[in-house]
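First up is the structure itself, then whatever we jot down about it.
Of the protein chains in this complex, all but one are displayed in their positions.
And then chain A:
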Amino acid sequence: MVLVYAEATNGQFKKMAHEVVVYGKKTADVLGTECHALVLGDASGAEDLGRFGASKVHQLKSPNLEKFDAAVYTVAVAEAAKKLGATVIVLSHNSTGKSICGRLAARLEAGSVPGANAIPMMKDGFFTVRKPVFSGKAFADVQLLTDVKIISVAGNSIPVEELGQGGTTVEALDITLPEPRTKVVKHQVATGRVPLPEAELVVSGGRGLKGPENWGVVEDLAEALGATTACSRPVADSDWRPHHEHVGQTGVAIRPNLYIAAGISGAIQHLAGVNNSKTIVVINKDADAPFFKAADYGVVGDLFEVLPRLTEAVKKYKGQ
């Protein structure tokens, strides 16, 4: 059985939880088995996970799960997997998944693939999972050699599909959990915009913007598109933008459907974090900027003229 840890953020399932259930169902199909979902803590809509392919949902509630603690969550997932007889465990490659994927692998002595971007395949007799390496400069096909296998799935890697019906039975799980040894004293997320790692549309600015006071042209386009904003590293280093917006090899690696880069030259370290985007638009006044080689669409021109024009064109299209 494939067990998917579907994370509820503040009691709600977000796109990433649906993605991993779809991934789990498709993995189960490859293995000729079932896909079950695991829900930790309170959440609304658990029975709805069936729509994405879970044939059963297991829910574990405990006061020890109220705040995130990597060690406690690891025990919860590992013991659920043992109890239910899961051979593959699937989770999201987000901040939660990254905190527990390794712990799970250690606890279960299981091979793991963190950040997978494709459905597993049986190849040469081995269960094989593909993941980007060198921040997207290459892909590796990783064979998992252990009986229990762990996969964390990179966001936006596979489309969400309806693979079943809602109204799945939710069964309560009973597992004794340790007390957390950490105390979360503050949990703060910006409301409104989709967080960068999950965003499907991203508008990004580089040093060509000249200063933080000029970011309005980037913000306006992002607003019109419903996109999230990002930036190059020197921009974050100069505190023009918050550091969590910095994308690239030493920043956030993203794979949105659309990445619009304005005033960014396209250094190899920047490309490493964004070149898995489905479509790349580059706006640069220098026709020889290296980024154009990695772009699908290019506009040679002054971003201070092009961005407002593009924003108007998007608004016109959306108004139709």
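FYI, contacts are C-beta pairs under 8 Å (C-beta built on N, C-alpha and C of every residue); 3 or more make two chains touch, one makes a residue touch a chain; residues count from 1.
Here, contacts and distances are computed from a predicted model.
S.K.: From the names "Molybdenum transport system permease", "Electron transfer flavoprotein subunit beta", "Heme exporter protein C" or "Sulfur carrier protein ThiS", which one matches the UniProt record for the unseen chain?
M.R.: Listed in its UniProt record, the absent chain's protein name reads "Electron transfer flavoprotein subunit beta".
S.K.: Identify the residue among A:Val30, A:Ile158, A:Leu173 or A:Val314 that touches the chain left out of the display.
M.R.: Only one of A:Val30, A:Ile158, A:Leu173 or A:Val314 touches the chain omitted from view, namely A:Val314.
S.K.: For the chain not shown, which residue from A:Asp42, A:Glu66, A:Glu171 or A:Asp296 touches it across the whole complex?
M.R.: A:Asp296
S.K.: Which listed residue (A:Phe13, A:Phe52, A:Phe68 or A:Trp240) would be found touching the missing chain in the intact complex?
M.R.: The one listed residue touching the chain not shown is A:Phe68.
S.K.: Please identify, in ascending order, the residues of chain A that touch the omitted chain?
M.R.: Its contact residues with the unshown chain are 68-71, 74, 94-96, 98-107, 109-115, 123-124, 126, 128, 131-146, 181-190, 193-198, 200-201, 225, 236, 243-244, 246, 249-251, 253, 257-258, 268-269, 272, 275-276, 278-282, 292-302, 305-306, 309-310, 312-314, 316-317.
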